[in-house]
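Every protein chain except one is present and positioned as in the full complex.
In this document, chain identifiers A, B and C correspond to the written order of the chains, with residue numbering beginning at 1 in each.
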Amino acid sequence: MHSIDPFHVQLLSALLFGLGLVVVLTRRNIFLVLMGVEVMLNAVNLSFVGFSQQLPGAQSLWGQLTPLFTIAIAAAEACVGLAMVICITRGKDTVDSDQFAEMKE
Amino acid sequence: MDILHWITSHPYQTAGLILPIAIPLILFQVLPLLVLLERRGAAFIQDRVGPSRAYIPLPGLRIRAFGMLYNATDLIKLLFKENFVPPFAYKSFYWLAPAIPVATGLLTPALLPWFSPILYQDGAGVSSLTGTLITTSSGLLLLFALGSLSVYGVVLGSWSSNSKFSLLGGMRASAMMISYEVSMGLSVLGLLLIVGSFNLTDIVEWQGHHTWGMFVQPIGFLLFLVSMFAECNRNPFDVAEGESEIVGGFHTEYAGVKFMMFMTGEYLHVLVASALLATLYAGGYELLPFPVPMLADTSGFVPFLTTVFRPESYLSLDTLWVKAHLGGVVAIMLGITAVLVFVFATLIAGRRRNYAQQDAQDRDMRLREYGIYCSAFTGLGVMLLLGAIACGLFMTTQPLVAAGTLSPQPIYPGWVNAVTAVLQFHIVIGKTLAFAWLFIWVRWTLPRFRYDQIMGLGWKVMLNIALVNLLITAIVAKAIGGGR
Amino acid sequence: MTKVVRRPDLTFWEKIYFVEIFKGLATTMGHAKNSLLHADHFKVINYPDVQPNLPRDYRARHRLMKRPDGSPRCVACFMCSTACPARCINIVAEESPDHHIEKRPASFEIDLLLCVFCGFCVEACPCDAIRMDTRQAVLAGDNRRDFVIDKTKLMDWEPKDYPLEDAQSQKAPGGTLHAQALEEFKSGSYH
Partner (left out) sequence: MFHSLDHLLGSAYFTLFALASLLCGGGLLLSKHPINGAIYLIGVMLSLSGIYALLGSPFLGVIQVLVYAGAIMMLVVFVIMVLNQARDHRVPRFDGFSIVGAIFPIALAAMVVKTLAFADASTIDPAAVRGEIAPVAATMFDLTPAGPGYYLLFELIGVLLLVAVVAAVMLAKRHLDSPAAPAAPAEGDHAQH
């Protein structure tokens, strides 16, 4: 367990976060945008867990508890987000996020 | 030679290496038994004879093996069928989907405790070999997690088939399974509140100290049972493959080996659900529903629902009692098995007598076959009976190390541990098959629910009862146990 | 006038499901127990090793009637194959060596997998050459060829399997030779 370099954990976390951000910025499909957000959340969770192992003693648990709340919030986000996706695709019959730009004009 | 020497000098470590392979394989051995039980059970409930035609031809004799050969013939048929992939299917997921239920079904037995933890002398200290392959404090959660992953098999299989019937079946199944996971988790929480642990070995040990979970949490047991029916997609919750409405449901487009894998996964889930029910609510590997008054040198009789569970005293009273009276216990178990074998031989003799009166083309061959079965099972029963008498007379157990010197529990020699483990394994399998029979029995009794009824039952009835049950359990546990 | 049929109101115990479920479980378990313990309980027969006991007028597998010399009574007139809605009868005709009879079937095949057992062939036959009174209704075979029965199989029957008092069901040729054959049969010299 102790053979894992904490730097590698943070590196992985940063790479995953970047990957999630790229997905959010480049893809036009609403579902894939939502999934990119999930990847970013996961990367932050990993970062929390990685750093928490460097805290002394019982405090190391604090960093492990935060991802629990993140997961709960992600559940709420997915719940509302997907309901919104269903709602807006009813009107336009597409999941292309560029098509939902009425607010721009 | 070195390896052989290591194996003989480290029997427990060797067992720890063999068990991860053995336990999933043993579950595969129970699978044909379940299929046979389902077929025969269905036939007997509907006043039919059941599978009886596949046979091994021998000169002047046909060995039918009680319809057991149907498993082999099914396997051969499905293996050699054309591995057809519909041209409109989404190929990658179409291939992936059947593997998911089988994989999760084979992983879950690793989390269930199959025998009580074995204490053994490891040099100067004491080590233990637990009956679960994966010892984790969140064993039950991991089990539920694997169960929730198995839904993907249904969903991906249905979606990738690109067929309306499949999609309808998959949507029904996934919505139902997600819904009933909620009541499943909530119904088992009451028991966890009383036991105070997510570890399945702890839960079984608690039941060994006190009583079976189904007596402590009858409502939770019923709710969990119903949720398990829904999770396994079994009747009355088998809307996923309602053949009168949507053909075969999510596996309409599947044939051959891939269909067989879906079926294997389904039966594995029935077995795993039964084993989970046996573990959580029927005492798991504990022999008796109530703890046995113990010898004076251990902790004594533990009253019902009072003391807090102590993880350090890891062997339950029941297990210790079994180990101390191993000869008698084995004798009684073998004796009961012998009686069952004799009853079975009598039933076959009745079949033989009945067949002798019929005017059938293959009467002589049948009579010869039944005669062989009768004599074989009578011989087996006599041997079991002799074995029972021998065990009762000559099998006496003495602990290697008495309680208190090295550990709070006495340490028994290896063969006692091995016999106890085998005995407990069979107890688990027996309870599992009993619950599996319940699944089959209910399947051939109740009609299928309508889809809206299922959703209503899950969200409006079972969830509420589970919550109220949890609340009452919390209050009572706080009042009696003082809380943790 | 419409008649409204109301569903019967459920009592409290019926609404609760569980009591009724246990009643149903008791019923099915009773059946399972009976089937397990009493071997003579089954209403089913050991098909196809045991043939069911069917009434004589059941439209079962066909047979071809015979003349006293054992040749088929069929004159290959194709009436039955014309009447057959399933087109399962295949007849190849040839010239009969007997100059009183014009034709006889060289081959007579019935595909039982096509046959719908309607009995029209029996009705259509002008000389009572085909009948469906063999009482062999249970058809089982390993391959499809087993279900196509030819002349040999169709004429493979014994007079003793059919009621003696019904002379028409025996291998009676009818016509002028009928009385003679019947006489021979009763005296025992009939082969």
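In this section, a contact is a pair of C-beta atoms (placed from the backbone, for glycine too) under 8 Å apart; a residue touches a chain by one contact, two chains touch by 3 or more.
Only a predicted model underlies this, so the values are computations on that prediction, with no experimental measurement involved.
Enquirer: With touch as defined up top, name the shown chains that contact the chain not shown.
Expert: Those shown chains that the absent chain touches are A, B.
Enquirer: Touching the absent chain in the whole complex: find that residue among B:22, B:85 or B:175.
Expert: B:175
Enquirer: Extract the touching residues of subunit B with respect to the undisplayed chain.
Expert: Its contact residues with the unshown chain are 13, 93, 136-138, 141-142, 144-146, 148-149, 151-152, 155-156, 158-159, 167, 170-171, 174-175, 178, 181, 198.
Enquirer: Touching the hidden chain in the full complex, which residues of subunit A are there? Just list them.
Expert: For subunit A, the residues touching the absent chain are 1-12, 14-23, 25-29, 31-32, 34-36, 38-39, 42, 45-46, 49-50, 52-58, 60-62, 64-65, 67-69, 71-80, 82-87, 89-90, 93-96, 98.
Here is the rule we use: only the chains that are shown with their structure count from here on.
Enquirer: Could you grab the centroid distance between subunit B and subunit C? Build each centroid from C-alpha atoms only and quote it in angstrom.
Expert: Taking the mean C-alpha position of each chain, the two centres sit 49 Å apart.
Enquirer: Just curious, how far off is subunit B from subunit A if you go by their C-alpha centres, in Å?
Expert: That gives a centre separation of 39 Å.
Enquirer: On a C-alpha centroid basis, what's the spacing between subunit A and subunit C, in Å?
Expert: 73
Enquirer: Would you mind writing out the residues of subunit B in touch with subunit C in their complex?
Expert: For this pair, the touching residues of subunit B are 41, 43-49, 347, 350-351, 353-355, 358-363, 441-442, 444-446.
Enquirer: Across the complex, what residues on subunit C touch subunit B?
Expert: The contact residues of subunit C facing subunit B are 21, 24-25, 27-29, 31-32, 34-44, 46, 49-50.
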